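FYI, not all chains are in this one, though none of them got moved.
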Amino acid sequence: MRDNRLRGLWQEGKAAINAWLTIPSAWTAEVMAHAGFDAMTIDLQHGLMDYQTALSMLQAVASSTVVPLARVPWNEPGMIMRLLDAGAVGIICPMVNSRTEAEAFVRACRYPPLGYRSYGPIRAAVNSGEDYFSAANQTILTFAMIETAQALDNLDDIAATPGLDGLYVGTIDLSISLGLSDKVNLNSSPMEEALDKIVHAAHKHDLVAGIHVYSPENAVMLAKRGFRMLTPANDTVLLRGAAGSVLEQTRRVLGFA
Amino acid sequence: MRDNRLRGLWQEGKAAINAWLTIPSAWTAEVMAHAGFDAMTIDLQHGLMDYQTALSMLQAVASSTVVPLARVPWNEPGMIMRLLDAGAVGIICPMVNSRTEAEAFVRACRYPPLGYRSYGPIRAAVNSGEDYFSAANQTILTFAMIETAQALDNLDDIAATPGLDGLYVGTIDLSISLGLSDKVNLNSSPMEEALDKIVHAAHKHDLVAGIHVYSPENAVMLAKRGFRMLTPANDTVLLRGAAGSVLEQTRRVLGFA
Amino acid sequence: MRDNRLRGLWQEGKAAINAWLTIPSAWTAEVMAHAGFDAMTIDLQHGLMDYQTALSMLQAVASSTVVPLARVPWNEPGMIMRLLDAGAVGIICPMVNSRTEAEAFVRACRYPPLGYRSYGPIRAAVNSGEDYFSAANQTILTFAMIETAQALDNLDDIAATPGLDGLYVGTIDLSISLGLSDKVNLNSSPMEEALDKIVHAAHKHDLVAGIHVYSPENAVMLAKRGFRMLTPANDTVLLRGAAGSVLEQTRRVLGFA
């Protein structure tokens, strides 16, 4: 089984730069993969692809060096295992609010005796020769999303879950859950407090902390706080932004706007 | 049948701003449609979608005000007619090099007696009530691509084709055909000469001239020359550019690059 | 966010006429949408489409005025939230048999503090500008299906669930659950009793009662009883019926049958 390059980056103390895929298309996935990100996350929760499309995306990015992860729609073992079998080398699980939920999630990603993942890595094993079973438990990444007040309350318990690799902040949901706006202000004090608490728990339990990044300033600030999985790019957002910008610019230079 | 808004823009002396779609996805089409372009062209020649995907894209953009066009893979009546039946309100035909080819193309887009389009506008007529047949010949747009030395030689004949609405420059193919580079320099004198010749023929025969635009400076220069169908946006190019840019910027601010 | 036209109809005391979609096709969805129904329900339980196809159907109907709803396969938050993000403006949930189940369902459709829906309305927000988050909780419709003896037993508790908008009768399942035939007789006294009980609970808790309608007589009878969400059309049933009928008629007039 190929080494997970993200673990290597983190061992070197670096942050991994992650792209977020919401467009249900193997072509846009291939384009994003060849852009040079360290990781990419196929988002089956708020993105628009289901399993069959995600499979075609995993196939399309295999020619690049990107590490493909998937966010699952919900904490449900069937889909978690299917995406791992299809070749995702890590899972980001939304709405992990308690230790019980964290264990259910992590154990779905691990073969016995560490978990209850069922054996059948049909595509995942294509390149791994004989060793997929023995290598998978150490290679696959597990990120629990921290995005509710309840999760913050149970943070230490969640972070202590055996086999968990990271905490990923769901900034908008967390902001909403804390009674703040859906227009997230990372610099508000409740958010800053929450971010620090999450990074602290991550470090205490030797986990990676991850988060979305909305600007270069964000990236610097969050990296300084200790986040090592940074997601500055969402395909739909990039496309919409670039299209709007070129249109506005063209209209302006032509004197139409 | 809905009026073709592009004809309206041109009658007002305005240029239409067109987006070029190469991603085989109804979702990216919907995103681009809601960005506010006047027109969009689903590219079945160098884009990555076939008819079935193009159909889903035509459906997805119908909730916006964009005028959907399609570029066909080749000058072939079967595909031209199918895309019109599916709801494209104009066709851009590549590699039109002679009057014979121009007539074959245009007549495939027109019902008798102006052409030989076969009747069956299954989706195109969904919103048009009883009048699709009577309105289609005046509403559907036909653009012949001028992209070879041979086409330049036959330009006046092509431009005089009855029922033709526009000439669309294929800049890279034209540059290659003229023995110049595939990295187009619109400001080289053979290209400038070709562009002027095309605009001149278009104006002489009351056609619209269209072209790709690679920068704001381009847009201004080409609009000044008389092009009124300008394409400053290609979805794959926009996405790749935006992804590369945010990645490079993030790496830079983090001190990785 | 667009107003939900169904709420408007109900405020005017009218019944909404709903189409039921079981064919996994964006084209048949578009045809049904333009037929003029007030609402349409994409049925992911007994219909033949999954999420990816449902997405293409939601895109295809956006050019009409129909209000698109979805019936989910089961009371499962992942799929409920994905369909809302994809643009469904209401969810019909099958087999809601208890208050606990009703709350799990309704809260999956509502953002905090009313529920636990996760934020990410990628397609749903395309047309809504800045206000999707603030408007969604009041706009999205939630219908719990009442289709077992157990649900009848818990009816008042279910109907009292905060945030629930309607009760939708699953007539065949209810008939079977009551030990009656799978060939439903709405005029049998156990069914009439059940229907009245459901309408009564709906009215008591200010909910809309909905149901399938198998004939014009049905429609009148059920509207009189107080049902305000009526579904007289199922696409597969309509197509099968129309095909059988034209075939039989043709054979008959030709003297073959």
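First chain written, first letter: the chains are A, B and C, and each begins at residue 1.
Methods note: a contact is a pair of C-beta atoms (placed from the backbone, for glycine too) under 8 Å apart; a residue touches a chain by one contact, two chains touch by 3 or more.
What you see is a predicted model; the values in this text were computed from it and never measured.
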With 3 copies placed, total copies in this complex: 6
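Quick note on the criterion: only the chains that are shown with their structure count from here on.
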Rounded Å distance between chain B and chain C, as computed from the means of their C-alpha atoms: 42
Centre-to-centre distance between chain C and chain A (centres being mean Cα positions), rounded to whole Å: 34
Per-residue overlap in chain C, given as positions that touch at least 2 other chains: 55, 123
Contact set on chain B toward chain A in their complex: 14-15, 17, 19, 23-25, 27-28, 31-32, 35-37, 48, 213, 216, 219-220, 223, 230, 232-233, 235-236, 238-244, 246-247, 249-251, 253-254, 256
Of chain B, residues touching chain C in the complex: 26-27, 30-31, 34, 55-56, 59-60, 62-63, 123, 126-127
Footprint of chain C on chain A - complex, ascending: 22, 24, 45-50, 52-53, 72-74, 76, 79, 94-95, 147-148, 170, 172-173, 176-177, 179, 182, 236
